[in-house]
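Structure incoming, see below.
In this view, the complex is presented without one of its protein chains, the others remaining in place.
A, B and C label the chains in the order they appear, each numbered from 1.
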Amino acid sequence: MTLKNKIPVGILGATGSVGQKFAELLAHHPWFEVKELAASERSAGKLYKHAANWILNSEMPKELAEVTVKNCEPNLNCKIVFSGLDSSIAGEVELAFAKAGYVVVSNSKNHRMDTDVPLLVPEINSDHLKLIEKQNFNGGCIVTNPNCSTIGLAIALKPLHDIFGLEAVNVVTMQALSGAGYPGVASLDTIDNVIPFIGGEENKVETEPLKILGTLKNNYIQYIDLKISAQCNRVSVVDGHLECIQVNLKTKADEKEIIEAWRNFLGEPQKMNLPTAPLRPIYYFDEEKYPQPRIHRSLDKGMAVSIGRLRKDNLFDYKFVILSHNTVRGAAGGALLCAELMKGKGYFDQFLKEKSKEAVNHGIN
Amino acid sequence: MTLKNKIPVGILGATGSVGQKFAELLAHHPWFEVKELAASERSAGKLYKHAANWILNSEMPKELAEVTVKNCEPNLNCKIVFSGLDSSIAGEVELAFAKAGYVVVSNSKNHRMDTDVPLLVPEINSDHLKLIEKQNFNGGCIVTNPNCSTIGLAIALKPLHDIFGLEAVNVVTMQALSGAGYPGVASLDTIDNVIPFIGGEENKVETEPLKILGTLKNNYIQYIDLKISAQCNRVSVVDGHLECIQVNLKTKADEKEIIEAWRNFLGEPQKMNLPTAPLRPIYYFDEEKYPQPRIHRSLDKGMAVSIGRLRKDNLFDYKFVILSHNTVRGAAGGALLCAELMKGKGYFDQFLKEKSKEAVNHGIN
Amino acid sequence: MTLKNKIPVGILGATGSVGQKFAELLAHHPWFEVKELAASERSAGKLYKHAANWILNSEMPKELAEVTVKNCEPNLNCKIVFSGLDSSIAGEVELAFAKAGYVVVSNSKNHRMDTDVPLLVPEINSDHLKLIEKQNFNGGCIVTNPNCSTIGLAIALKPLHDIFGLEAVNVVTMQALSGAGYPGVASLDTIDNVIPFIGGEENKVETEPLKILGTLKNNYIQYIDLKISAQCNRVSVVDGHLECIQVNLKTKADEKEIIEAWRNFLGEPQKMNLPTAPLRPIYYFDEEKYPQPRIHRSLDKGMAVSIGRLRKDNLFDYKFVILSHNTVRGAAGGALLCAELMKGKGYFDQFLKEKSKEAVNHGIN
Partner (left out) sequence: MTLKNKIPVGILGATGSVGQKFAELLAHHPWFEVKELAASERSAGKLYKHAANWILNSEMPKELAEVTVKNCEPNLNCKIVFSGLDSSIAGEVELAFAKAGYVVVSNSKNHRMDTDVPLLVPEINSDHLKLIEKQNFNGGCIVTNPNCSTIGLAIALKPLHDIFGLEAVNVVTMQALSGAGYPGVASLDTIDNVIPFIGGEENKVETEPLKILGTLKNNYIQYIDLKISAQCNRVSVVDGHLECIQVNLKTKADEKEIIEAWRNFLGEPQKMNLPTAPLRPIYYFDEEKYPQPRIHRSLDKGMAVSIGRLRKDNLFDYKFVILSHNTVRGAAGGALLCAELMKGKGYFDQFLKEKSKEAVNHGIN
């Protein structure tokens, strides 16, 4: 599975919290190798170990500590960049990179809803990748990853949508602190407290799934016809977004059928055996106290969605609880899986060729 | 407002967390004076300071520390008892007290839904008190206080129900640790975590408001016709239940009208100026990040309901957030207000007479 | 006790966390009335309710919400100012105010160790106030309040110093989040964590007590001869600094004598019955699990020091645990007590005269 000559990649916004997570997940990756770190002018020119205030529990990857951070300008020695840029600048910077021929896999919100940009969850809509053909960027392109609260929701909804049809979805989230980046939320605002507001979040959860679950027709995404309501809260949890979901289904289904639909669900990443893919995208728990953030967020490399408490509801057909790791599945890990999907589907063959005849000749070993 | 000869009262389950809160709130009460403390056999015979593992932030009231705890048997020297008994025994013990002629004001769930027992929120349904005439207990009676998550919800719904009519109510709660008593939830289950399950809670929230908002007809409570769905979660907060609410109204209303309905709402306790009544039952906050548990739970003596974030919803007419103090408004304080309502309406005149001619002659000074 | 014509005062740094605490504690103060709020240029010109991101649990005092915040320039309509200024500017601004004839009661560190500035804990060294005669400021002066970790320590040490003599003091603190101001510590740094470092803090705890416990001789403070070692940690607590203390005493003392020394300790504020003075500066708890931050920080208006667990030590004579509220006793409340001491000792008579003949004629009513 490990490539002899790994594909060089870069990280935009490498010093931020998402950028760090990219760095962590890409260490020892079988296909990709981080060669370039780029960040704001304040960091450019410094060694990564000096520029980044490392906030993850793991140690900073040794091979990156001594790398000099560059500016976020499209002159990096790689053709694929992962973007953890702040949305205040991501829009322009990512566009500049795409125009210069880079593949930009972005976790930022700026281009998610662009008509020619795939909003990708590889288990759900790998066919949406074709949208990038609409992007006239001389070989470059932008691919995006949904909002951290949306991804888990969309994965949980996908089998229901496919098998029973969805009519309405109601969501109340309890989101982790890491979703706000670093320094993010002040400790005085979260200890012994809940904040019932996250700026801009509810709108994302209410709209992004419509595109993700949408259908590719004539190189255009037709949104599904579905009403979603979202209420978003910040709770005192390090990682792991918990969501209380209610759904109306188009066709009747009993609990057993729904749970089976979740447990049987597999997507392209599982079939293609992508390195970061979870063995199963969804785990259903029978214990009524599960899932819980601290217990289940890291399940299956932090890439799985945990579901529990499916039961009939007074107002909707069913209600249940889902959990997913917001910085892994919901951010850097999800974006990485998008890149792996592209690699698996041959989108990066050009870069492999450029990089090394040997790798192409011998393939994956 | 202070009675010269206060009415002696007792606390059943005095060593538990609700019992302690009763003891705290009744210290320096202008009308009531705690004369009797009763608890389980394990505590009986001990001084209160030795029997109770005091868990509140305040200090144990000095005048109670040296009181000897008695058994929960109906031979206490008082005619009114507040019950914070565990539901495993509250049913029988409260009945025994009522049959022996005691007024039992209970925070336990056991008798809440009995057809002849008022489920009282004084701001909402003070007329339900008449139900106790159906209780044939030789002068004794049982009056109950709703579940801690129900009370705030019911108060927030009352003005909407009265003015616009309610068709559907959806609730997702984020409940405080103190709601589980002491020792209650293990610290390892709540640090960096949320528990998406509270045994029996959802059913209470879905049914109790139907009775509370119901109509007294022919000495019988006709439940309102309303569908409520509840999902209950335990979060790492000391006190204060936060709830995300969605409602469908029977008649059209704009945001301004709804907020006005809340801000103008006053109940019997406000009109009668009861000692524990909040100045206003409901406070609406315009800041979109409010209400928050640590900031607003103690508002107006912990007896007010804080509301915020009213906004249009994709699936229901409106959504908003409410907060109320679960051990004050939602438990001991709410029950105390029930007793004050009874006193204010003359139900305790008999005990005043028995207790002291002087007090009756001179009235409240 | 309430003055008919209260003394007008101002708050410098009114929008910060210490400034807000000043505003909260001065609301309804019997002697002082906040007339002026001053802060940085960013806030100047705005109403206080718009300029300050109110972070306290109480509501912003209504009478201040509509006050327009001014610049920190010495042209305020009052003669006494409380300073909660950031240390980056406090040094110069406070000096400017003093030179312009203002009495500056400061919680900032800048002038604490100046030879002509009292570092005041009213229970300990009220005589140090005389130092201000050395300040040649045309009637103005600077009086300072110690560091939040120092105050509780100094109060606990004072009776030991007076009765038994101190030879060595070892301190390890576990300090609350509010000590770092707002936004202060990031939530991701404190949840499920302890930070074993607080910049500059250890030095303050090791030196300030030497001056506070020092002796006024010839209008000069002679520091006591004492070695103090401090290690400072930040823990996940809202308010209340807990400290593990070890001491060597000059003369033998048994536990009973030490506890008695603490329990009997009274200072000038108690004798003068100052409004913000605690009834007793020190409370000793016999329960071995006490004191605890959430339980005891607000004891006696948050102005008392709680002590517990006195026991013999293997390396020092004794060890024990102390707790004090860092934003009340350790900051705004402590500074307010300094001002009350000055008022009680007649230092503000001039301002009273200026303000109102009536008040002087009738005195305190």
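Definition applied: a residue touches a chain if its C-beta (ideal position, glycine included) is under 8 Å from a C-beta of that chain, and two chains touch if they have at least 3 such contacts.
The structure displayed is predicted, hence computed values, not measured ones.
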Exercise. Which of B:L12, B:A51, B:L177 or B:V321 touches the chain that is not shown?
Worked result: B:L177
Seminar exercise, completed: Sole touch to the unshown chain from B:A44, B:A168, B:I191 or B:L216: residue B:I191
Seminar exercise, completed: Given B:S43, B:S83, B:S106 or B:S236, the residue that touches the chain left out of view is B:S236
For this session: Since one chain isn't shown, list which residues of subunit A touch it in the complete complex.
Result: 57, 59, 191-192, 238, 294-295, 298-299
Problem set entry | Interface with the undisplayed chain - residues on subunit B | 55, 177-178, 182-192, 236-238
Exercise. Hey, which subunit C residues sit against the chain that's not shown?
Worked result: 168, 170, 172, 174, 189, 191-197, 206, 227-229, 231, 233, 235-238, 242, 244, 246, 288-295, 308-309, 313-316, 319, 321
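Note that only the chains that are shown with their structure count from here on.
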For this session: Determine, using the mean of C-alpha atoms as each chain's centre, which chain is farthest from subunit B.
Result: A
For this session: Between subunit A and subunit B, tell me the centre distance in angstrom, where each centre is the average of that chain's C-alpha atoms.
Result: 45
Problem set entry | Approximate Å spacing (C-alpha centroids) for the pair subunit B, subunit C | 39
Problem set entry | Chain centre separation (subunit A, subunit C; CA means) in Å | 49
Seminar exercise, completed: Touching at least 2 other chains, the residues of subunit C are 191-192, 238
